[in-house]
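A single protein chain has been removed from this complex, and every other one stays in its place.
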Amino acid sequence: MTATDFIRYEPRFVEDALFYALRGHEREREFQRERNRLYAIADPDQRDSAFQKFDQEWFQRLDLAAPIDRAIGEQPLLARNLARCLVARAPGKKEEGAELFVNPQANGIERAAAGIFLQPQSLLDSTSLLALLRHELLHLADMLDPGFGYEPTLPAAEGGPTHDRLLADRYRILWDATIDGRLARRGWARESARVERLLEFSRAFSMFGAETEQVFSRFFDAEAPSHAGLVAFAYDPRGSLGAPSAKPHPGSRCALCGFPTHDFEPEPDRLPAHALAELTRDFPRWRPNHGLCRQCADLYRACPLSTRAATII
Amino acid sequence: MPYNDPDPTDPNMLVGVMLPADAEATTEMAYVFAEEFARMGHDRRQILSLFKNPFYGGAHGAYQSLGETAIESIVDECLAVWGTVVIRDRDSCSPEARATSTNTVLRRE
Partner (left out) sequence: MANVHNWQIGREMNYPYEAAFPKRQFAFVFNINRCIACQSCTMACKSTWTFNKGQEHMWWANVETKPYGGYPQFWDMKTLELLEKANPGAQNWSGKPGADKKQPYGKFDGITVFEAQKMLTPDSARVLGYLPTDEEWNSPNIYEDNPVGKKGVRGELDKEGVELPEHKTWFFYLARICNHCSYPACLAACPRKAIYKRPEDGIVLIDQEQCRGYRKCVEACPYKKTMYRGNTRVSEKCIACYPRVEGKDPETGGQPMETRCMTACIGQIRMQGLVKMNRDGSWTEDRYNPLYYMIHVAKVALPLYPQFGTSPNGFYIPPRWVPRDYLRQMFGPGVDEAIERYTYPDRELLAVLQLFRRSNRIIFRYQIKEGPKVYEATLRGRKITLYNDTVIAYGQDGKEIFRTTIDEPLHVRPGKHANSI
């Protein structure tokens, strides 16, 4: 299979990219002259096909696809496991990226395809584009790698939707750290990548205090991360390290409500028995060393009162 | 169908936003529709069906917020003035032209 068979471009993407690329270009007049001839074709469908063919030729002639071809070529897993890769327009800068599309009804290589979404003008800055594509396509390669063991959904958090979001956010930060770490070792990441990812990590996992960088390194410097490992850490950062500390770090999040706090309950193991019973019923994986904020502790202390009030009402 | 839910942080997006308006604006709108359609020669049933049909969002919105009794009273009030006159049109076009006419004329002689 040739690269042109595997990678397909949305015609409007190609045309828009050409307009951007040729604005002020030395060959702009030549392009317009050749292009204008196609307006002589009266039949709309024939004219459309002629424009698409013409655009493809110029797209190749100007080598606008070079960064895309290169980034895809660097990830052999993609061509081996996917039927095709479609490159289409992204509505905005924020929407640029790559997605994996799976058809559960299909089998074999036809089961999955990749979609790369870019703004056409992004093709003009090949360095930034290559960096973006390398990052995005390594995500796709991980998803296709049996060693990584990707699952499309994360396990539901015990604490409800707020915690689901927290979990997804942590997972994304960890995965991005492993991606940029691997890219950095191949000399493909920005110099600032490590610092930027560490900052993001320390905001999400503030409970590690002085140990943060050391823990971060376990991800950034990991060569073969796994989905399961990332999920386990996101779910229970301390537990998964096997080194529960005596107390949660001030400023880290309460294990129950998820809000950052400097006001942890000083002795969570000495909460009244009824409060501990109620708490462990709601959060079976909670242990006193996970800590909890004073507000949550008060809530569970007041449980009998609330229950009585509810009965009266 | 919408592609995305409306973005509440978009200042241009007015979905779910209350707009400052005279409290009488809805009543006024109902009066205007009733009066205009009465003037065009519609009868009570026709005008009320405009208000009752959810397809006509403006009139129906007034019907829902003001209630059926209020709308009936508005329609009756407008018909009391406009419903008693007959507007007669006499077309001067040829009979062939009249036969192919797609125009909507309510009361043509």
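Think of it as A and B in the order they're written, each chain with its own count starting at 1.
The rule is simple: contacts are C-beta pairs under 8 Å (C-beta built on N, C-alpha and C of every residue); 3 or more make two chains touch, one makes a residue touch a chain.
Bear in mind the structure is a predicted one, so any value in this text is a computation, not a measurement.
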item: Visible chains that the absent chain touches, using the contact criterion stated earlier; value: A, B
item: Selected residue (touches chain absent from view) among A:30, A:48 or A:263; value: A:48
item: Missing-partner contacts on subunit B, residue numbers; value: 1-3, 5-6, 12-16, 18-22, 24-26, 28-29, 31-33, 35-37, 39-40, 50, 54-59, 61, 64-65, 77-78, 80-81, 84-94, 97, 100-105
item: Residues in subunit A touching the chain absent from view; value: 12, 32, 35-36, 38-39, 44-45, 47-48, 51, 91
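Here is the rule we use: only the chains that are shown with their structure count from here on.
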item: Subunit A-subunit B separation of Cα centroids, rounded to whole Å; value: 51
